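Only one protein chain is missing from this complex, and each of the others stays in its spot.
Moving on, here comes chain A:
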Amino acid sequence: MIRGLIGGTVLAAGLATTVPGTGRAQSVPARQSEGTQEAQTASAPAPVVYINGIQPVMDHNIYMHALLDQFEARFGADGGQFRYDGQAWFGTDYDKLWLKSEGTVGTNGKFGDGDHEALYDRAISRYFDVQTGVRLDIDNGPTRAWGAIGVEGLALYFFNVEATAYFSDRGAAGRLQGSYDILLTNRLILQPQVEMNFYSASDRARGVGTGLSDIDTGLRLRYEWHRKFAPYIGVSYSGTFGQAADMARSRHERVQDLNFTFGIRTWF
């Protein structure tokens, strides 16, 4: 039988020539090339040389995905709005370039709330990544630039969270975002979502105020016809608070909006 044979030839040959009895052979110290790398350990084995430099598996591939989480029309008592919110990333398991962009075309037809970020993303724990980079507010209002640092990931109990702090010569700002997927069925998913923005100083030109400035929240019911393509309907609420609300009032803009929403969530 096979084992008899293996034992009889291969093994015996191997043992006879190389093993001193007990099999307690010391590995032969392969000298590290004489030079600066002075004995890490005297018997540091020679590094493995892969034939033609071929790696047997490609475990550091670069992956790229983009998620358009919100791409939606909103209808309320005072007319329609359009909003999008998406992110894209490009990189390895540990290091990624991350892009985020969101914005709203309001009832007045103007592009507002335009927030665009380019971040370096580093995986730091099981579920969380640290992100650092820049944020640019570019829309119909005056342009502002910020430095950004934050975390994004999956909190326990499957809450998706993002918390980011922003800094500029105008002060600091913060953003908290969270969402949660409630599986009504495996394809019909109810998602509460919230985004809150805080500022340390008001910026009248952009209509933001000190403290909690605005909230955008929604409850969306999507159908994952395909993982990568899910139409949804929902309600969304956006509101401004404190100083920001006063600014809105003074401009005769609405302080809060409750809208019927429909759109698609897609990624690729």
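Points worth noting:
Everything below uses one rule, namely that a residue touches a chain if its C-beta (ideal position, glycine included) is under 8 Å from a C-beta of that chain, and two chains touch if they have at least 3 such contacts; residues count from 1.
We take it that contacts and distances are computed from a predicted model.
Missing chain, UniProt protein name: "Copper oxidase", from among "Copper oxidase", "P-loop NTPase", "ABC transporter permease" or "Rubrerythrin".
Chain A residues in contact with the hidden partner, per the touch definition given at the top, are 1-11, 14-15, 18-19, 22-28, 45, 48, 50-61, 63, 65, 93-94, 123-127, 154, 156-158, 182-187, 225-229, 267-268.
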